[in-house]
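Scroll down for the structure; my scribbles are underneath it.
Missing here is one protein chain; the remaining ones are kept as they sit in the complex.
Chain IDs A, B and C follow the sequence of writing; residue 1 opens each chain.
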Amino acid sequence: MKTIDINGIKIGGGNPPVIIAGPCAVEDEEILMKTARDVRDAGAVMLRGGAWKPRTMPGKFEGLHEKALEMLSKAREKYNLPIVTEVMSTDKIDVISKHADVLQVGTRNMQNFDLLDRLGRIDKPVILKRGMSATIDEFLGAAERIIKGGNDEVILCLRGVRTFDHSQRYPADLYSIPDLLSKTDLPIIFDPSHAAGKRDLVESLCRMAIAGGVHGLIIETSCEPDSAQCDAKQMITPDILARIVEFSSKFQEIF
Amino acid sequence: MKTIDINGIKIGGGNPPVIIAGPCAVEDEEILMKTARDVRDAGAVMLRGGAWKPRTMPGKFEGLHEKALEMLSKAREKYNLPIVTEVMSTDKIDVISKHADVLQVGTRNMQNFDLLDRLGRIDKPVILKRGMSATIDEFLGAAERIIKGGNDEVILCLRGVRTFDHSQRYPADLYSIPDLLSKTDLPIIFDPSHAAGKRDLVESLCRMAIAGGVHGLIIETSCEPDSAQCDAKQMITPDILARIVEFSSKFQEIF
Amino acid sequence: MKTIDINGIKIGGGNPPVIIAGPCAVEDEEILMKTARDVRDAGAVMLRGGAWKPRTMPGKFEGLHEKALEMLSKAREKYNLPIVTEVMSTDKIDVISKHADVLQVGTRNMQNFDLLDRLGRIDKPVILKRGMSATIDEFLGAAERIIKGGNDEVILCLRGVRTFDHSQRYPADLYSIPDLLSKTDLPIIFDPSHAAGKRDLVESLCRMAIAGGVHGLIIETSCEPDSAQCDAKQMITPDILARIVEFSSKFQEIF
Partner (left out) sequence: MKTIDINGIKIGGGNPPVIIAGPCAVEDEEILMKTARDVRDAGAVMLRGGAWKPRTMPGKFEGLHEKALEMLSKAREKYNLPIVTEVMSTDKIDVISKHADVLQVGTRNMQNFDLLDRLGRIDKPVILKRGMSATIDEFLGAAERIIKGGNDEVILCLRGVRTFDHSQRYPADLYSIPDLLSKTDLPIIFDPSHAAGKRDLVESLCRMAIAGGVHGLIIETSCEPDSAQCDAKQMITPDILARIVEFSSKFQEIF
């Protein structure tokens, strides 16, 4: 089992689940700093936050771009939290690399081969999210592409998938946690937020993911979720995050 | 939250998960009796076993029918385990009711309305399995049909569903455990066996289901899984069952 | 290629597409008789109509049962149109067989094995609809079940299937027309009505099905679709039916 070290934080192998938290999009410096402090106090060890947020239908808020990266850098200095943020195009790799410790590939870009090829040539870990309808084989093939490029620090991230049930947004693909654990040595983390689409489910999904042996969780969290322009309904608050961290610690202790 | 009482065994509400185990199909009296004893010793409180096993493609072993029911009755007498078995047509309801404590509707019959209507008029609990591509609304609608008929003792059973990923047989729909818990008061149990399709995954799936708050597990188990004509690869042995029961007990204690 | 003869109407093999039309449910004798006359005048050669219409959620209009069968019989006498109607449970096979020339198995019952086994022992043709999420292999397996039972007059009926796209109700599975033609000798017909969910699309879907080589069409049609309690939005009128029949005739002539 591969272990990846991010500024001293170990993810994968026999290490306890790593908790990554932060807002969907970076929208406001004050809220970001407060959220960074609160998620750190709740037990998160890395901070996530989106700088570019293109939408399916153009026209809405699409992120603060470079300004968001600078805010994330400040939060990282102040609270000593490595930063995870999404990269959506090759020409942003350099600027994002200056500010982030881990670059994330989003679900819509899982098969953006050009992007994968370039990320194979950087020296930072990459979180690769499963495409919302990508097969496990395609998912592992996309990871292989980054690794073949020269970068073997790939973390696989499961999330919700697209199914036939129109009443459920993106049913969380919890089943693939044990399935993937049997098929790859790479660290596997889980993102409950888009799967849930509503705050209430996030905690349950995290408990299940931990019981399934996941190496980490990446959870949309904000100290003021209701004021967010992006994913307001699925972001949890730091107190729920604290309960998830507590569950995770106790679970590791006992099982 | 509704609690259903089966010969003193309480399922649903705040009661700890009920473990139901037994072979896919009843194939041999000696193996059945031994399996009944072993699953009871491992902590199961009810015995499952199939008497009719029609296949997608006709021609293979399709069950021992009435003879299987009689063997199940013997096991129930000897080991004091209530019996769960599947009913596939209205004309078998009477004979099955003589031997079984709980009648199960299989995934292919979830919308067999005639069968549902008749089960609404019996006085035994019904386990209703989700159709492998049925939406949550259709699933709850099918339960409603039985209840409207006059029988409100319906237990919902989640299992694997059909998805776009051809490398996974029936990915277990663990997500719907917390989703359903928020939508219905009926007891919800989980069947990991068809989802897994392989023995190794069953234990992980059960741990996740328990962490998700399920009211029970129904697990294909045999003291001699490799000799079975039906579902040999996904049946677990009583020692794995014992580990699942132990996990469940410890989990209830702590969380 | 198998040809099935229904009171002199030949379906399958090199015969031109057979047009079957009629209301979703039989709701009123006058409308039924008028519809029968109009669809016959438009070129349909068989009459369809539902007598039992159980719903996903119980409570709405569920059909006129035996009374509907008697009305269908009258229409058949008067307009010399063989009758197609759905059978949903084994205990209705006898009464339906008295009135209908072809028994139809609905999408929800494609794997109701008990029903399939009994239909294998009748001497009337069976229209078997594909389950809305059934694979082609399961579909052919279900047909095989009826044939193994002794009745080889099985007509396969394609319709819409369940997909990931929530804006489309049941996208019509037109692709499976040529795919099935290469895999089986049985006649293949197509039902555009549930796929469309709206009247406007029905004509286009029928044109495509004919271009794909289908052996027949079964189309929900009513002389007063807007007054129907069942599937009002997808039933076409006899004048649209006449255009479809004309397209079909011209197409056979030229290609």
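Convention: contacts are C-beta pairs under 8 Å (C-beta built on N, C-alpha and C of every residue); 3 or more make two chains touch, one makes a residue touch a chain.
The model shown is predicted, which means the values in this text are computed figures rather than measured ones.
J.: Of the residues listed, A:Glu29, A:Glu144 or A:Asp200, which one is in contact with the missing chain?
T.: With A:Glu29, A:Glu144 or A:Asp200 as choices, the missing chain is touched by A:Glu144.
J.: Which candidate, C:Thr35, C:Ser133 or C:Thr237, sits in contact with the chain we can't see?
T.: Checking each option in C:Thr35, C:Ser133 or C:Thr237, the one touching the absent chain turns out to be C:Ser133.
J.: Among C:Met33, C:Val95, C:Ile147 or C:Met208, which one is in touch with the chain left out?
T.: Spelled out, the listed residue whose C-beta touches the missing chain is C:Met208.
J.: Please identify, in ascending order, the residues of subunit A that touch the omitted chain?
T.: The missing chain touches subunit A at positions 54-59, 88-91, 108-109, 111-115, 117, 132-133, 137-138, 141-142, 144-145, 148, 162, 164.
J.: Suppose we count only contacts with the excluded chain; which residues of subunit B make the list?
T.: Against the missing chain, subunit B presents residues 133, 162-164, 166.
J.: What residue numbers in subunit C mark contact with the hidden partner chain?
T.: Counting only subunit C, the missing chain is touched by 133, 135-137, 160-168, 171-179, 181-182, 195, 200-201, 204-205, 207-213, 247, 250, 254-255.
Rule of thumb we're sticking to: only the chains that are shown with their structure count from here on.
J.: With centres defined as the mean C-alpha position, give me the subunit B-subunit C separation in Å.
T.: 35
J.: What are the residues of subunit A that contact at least two other chains?
T.: Answer for subunit A, listing residues that touch two or more other chains: 133, 162-164, 166.
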